[in-house]
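Up next is chain A:
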Amino acid sequence: MKKFASKLLMAVMAVSLLAVPALAENIKVGAILAVTGGASFLGGPEARSLEMVVEEINAKGGINGSKIELIIKDSAASPEKAISFAKQLIEEDKVLAIIGPSTSGETMKIKNICEEAETPLLSCAAAEVIVNPVASYVFKTPQKDSFAVKKIFMEMKKMGISKIAVLAGNTGFGKAGKQQLTDIAPEFGIEIVEAEVYDKKSNDLSAVVAKIKANKDVQAVVNWSIVPAQAIVAKNMRQAGWEVPLFQSHGFGNIKYVEAAGAAAEGIIFPAGRLLIADTLPADNPQKALLMEYKKNYEAKFNESASTFGGHAYDAITILAAAIAEVGNDRHKVRAAIENLKNFPGTGGVFSFSAEDHNGLDIDAFQMMTVKDGKFVAYTGK
Partner candidate 1 sequence: MTTELFIQYLMAGITYGSIYAIVAIGFNIIYNTTGIINFAQGEFVMFGGMIAISLLHFMPMPLAIALAVIITMVIGALIEICFIRWLKSPSVLRMIIITIGISILSREVAVHIWGESIRSLPYFVGNEISSIPVFGARISPQVLWVVAASALMVIFLGIFFRTTSIGREMRACASNRKAATLCGINTQNMVTLSFILSAGMGALAGCVMSPITYSQYDMGTGLAIKGFTVAILGGLGSSGGAVTAGILLGVIEAFSVSVVPLAFQDAISIAILLIILFVRPQGLFGSKEAAGLSEF
Partner candidate 2 sequence: MALLEIKQLNKRFGGLHAVNDVSFQVEPGQIKAVIGPNGAGKTTLFNMISGTFPPTSGSVTFQGRDLRGKKPYQVADLGMARTFQNIKMFNGMTALENVMVGRHVQSNAGFLSSMFRMPWTWKEERAIRDKSMELLALLGIEEHAHTDASSLAFGQQRAVELARALALEPTLLLLDEPAAGLNIYETAEVGRLITKIRDLGITVLLVEHDMSLVMDISDEIVVLCFGEKIAEDLPPAIQQNPEVIKIYLGEE
């Protein structure tokens, strides 16, 4: 038996060694995305956006004549897989850069790996720790959550709100947001009187909504989450006849969540990138043309609404492509080129990177929005 076992082991090894990928002249770009599993609502649109953009670039003859070869790895939101894939992409596929991962937890696990291997990483995850402290090869495209928090608090100040309840989903996104909310609240003289974390697979949250509602001090609720279950909070609040303002995060930037919350989504206030209201932007907005194009192409190709999540991956690949176009197929030069990129319009805002800022977006990347008649519209105050 054991002889057979060891023989088989040997055979498997031999086969896998023979399968060494053929070398090509293409520019190799790796992507680690949670296409399936618990964060598939992020990884799905991200992977599709990447495929779309790469197809477009290659159809136009590639960048300076060389085509992009995109290698997407599905991490299913598991850090251990992200680690394995990152090493694989860096050493074996010798990619120029890695896009992703979709979640903060995974990104933090491979931050040091990419830094050590001097391979640029363009994360699509939200948490601020990814770029703070700055690692020279690590960038991220989603807007900083601290800016989102500040946007929300500024709006609250205008409305005269000082006591709030915080509900967060139990994902990396929710965790980081909860942290920022707690840290920044004193700056604005806002007190968090209730805080709860709900499961990403919650079915119904009427009990916890009832609990928070019973606290008469609560003047507004912040529901910080990126998971589909965030729509349940809105529904349960409105069913309970509770009419305090409901603020959400930029994780609400997917029209499917509005559809899921239905009538309960009306009046939700949240900061987000301008992709969601591209068609209502003034013509001189630097992002307008690109937002309209991305939206049109994505929706035509995949028959689903474009979300800001897919936009993060779109930004990552277009930033990378711009850097490659400038300096060619070299990791170190590409890194420097990204860091020097200024006034580059993307779906998330206008990027201006620097040695200290590897996110490149300022607070104006966010626009406060609300939901009216089932559609995202710019929020103009009450």
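Here is how the candidates were picked: all candidates are chains of the complex that A comes from, given by their letters.
The rule is short, and it goes like this: contacts are C-beta pairs under 8 Å (C-beta built on N, C-alpha and C of every residue); 3 or more make two chains touch, one makes a residue touch a chain; residues count from 1.
Note that the structure is a prediction, hence the values are computed from the model and not measured.
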Identity of the candidate that touches chain A (this complex; choices 1 or 2): 1
Complex contacts: residues of chain A adjacent to candidate 1: 36, 38, 40-41, 44, 170, 196-199, 201, 203-204, 206-208, 210-211, 214, 228, 231-232, 234-235, 238-241, 256, 260-265, 304
